[in-house]
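Missing here: one protein chain of the complex. Every other protein chain is in place.
Up next, subunit A:
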Amino acid sequence: MTQILDRRSATEPAAREAGDVVRRARRAPIRHHRRLVAGLVLAVVAAFAARVLLGDYTVTIPDFFRILGGEQIPGATYIVMESKLPRAVLAVLVGIAFGIGGAIFQTTLRNPLASPDIVGVSLGASAAAVSAVALAGWTGWSVSLAAVGGALAVALAVRSIAGDHGGFRLILAGIGLAAAMQSVIQYVFTRVDEWDVQLVLRWLTGSVNGVAWSTIGVLAAVLAVLLPATAWAARSLRVTELGDDTARGLGVGTGRTDLLMLLGTLLVAVGVAAAGPVAFVAFLAGPIARALNRGRTTLLAAGLVGAVIVLVGDYAGAYAFADLNLPVGVVTGAFGAPFLLWLLARGPLNGHRGRRAA
């Protein structure tokens, strides 16, 4: 034993040198993440500007700020203030909510398939919201509350059906419940007298079209509370993502995970209440952000990626096809399905064990 000790102490670098190695090694991933976030913020700003200024009715930047300042420009003011701007603002807000909510699910359940739009949480929120709107005539805050109730009910049901096993059992239970929620939404539409395709699509696949400023205000107010709370609770994610046993060993009980899941459910629910269950945004944002961050978990980047997806999806849905105005959910759904297949083809789905594709 003394031999080993001698060998170690002879080759052991000086403590200061070791500290330098640690500091350097710690800095690289943090720096990369900072650059990534800065790049994504720029992408959100660019997509936002394109959504508001370009399209079938182009607005110049000076005109845009004049309109914001309250000036009335015939035609332009109405289009910007009642159509383009609210759509873009809502797209950013729900993109962030779905992106972060989805990444929380995927990370804490250690499975990219366990996103709220696949395990039925988003559709649960939608089913409750559409029932409240179409059958009971609710508006504003009460719709959000109904959505939260629906999302929580589905989340709890999935959890109790899946038990402690997680993994595929949870996914299967979730897919079953998602189908059930979809049929609830369809049932509601058979019970209302007046409905149109846009309304059905909105609650089935999501849309940021034609949403009142007051609804956007409610969403912004709720996010102003939820996002800082999430940022605080997510600090324990660094430890809980190591697995339950290791996390307990490091002094983090399962209560922290439950709290994060609750916040993720709330984020998704309030997003659904405002824009419907915009298909696959929660599912796509996390893995894309993770891939951009060299495989590492990042909720912040997931939120920004979500915002970019919804902005670009809405823009493409509105203008890509000459005489068609597709809701954003149709576009994101069309991109989400191949991504799902790619994820399945890529290999293991029960956890983040799979090596990143080069």
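Going forward, a contact is a pair of C-beta atoms (placed from the backbone, for glycine too) under 8 Å apart; a residue touches a chain by one contact, two chains touch by 3 or more; residues count from 1.
Note that in this section contacts and distances are computed from a predicted model.
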Among "Ion-translocating oxidoreductase complex subunit E", "ABC transporter ATP-binding protein", "Phosphoribosylformylglycinamidine synthase subunit PurS" or "histidine kinase", UniProt's protein name for the complex chain that is not shown is "ABC transporter ATP-binding protein"
Just one of A:75, A:251 or A:338 touches the chain that is missing; which is it? A:251
Answer key for A:25, A:224, A:322 or A:345 versus the chain not shown reads A:25
By the contact definition given up top, give the residues of subunit A that touch the hidden chain. 1, 4-5, 8, 12-13, 15, 18-19, 21-26, 28-29, 238-239, 241-243, 245-246, 248-253, 290, 293-297, 351-356
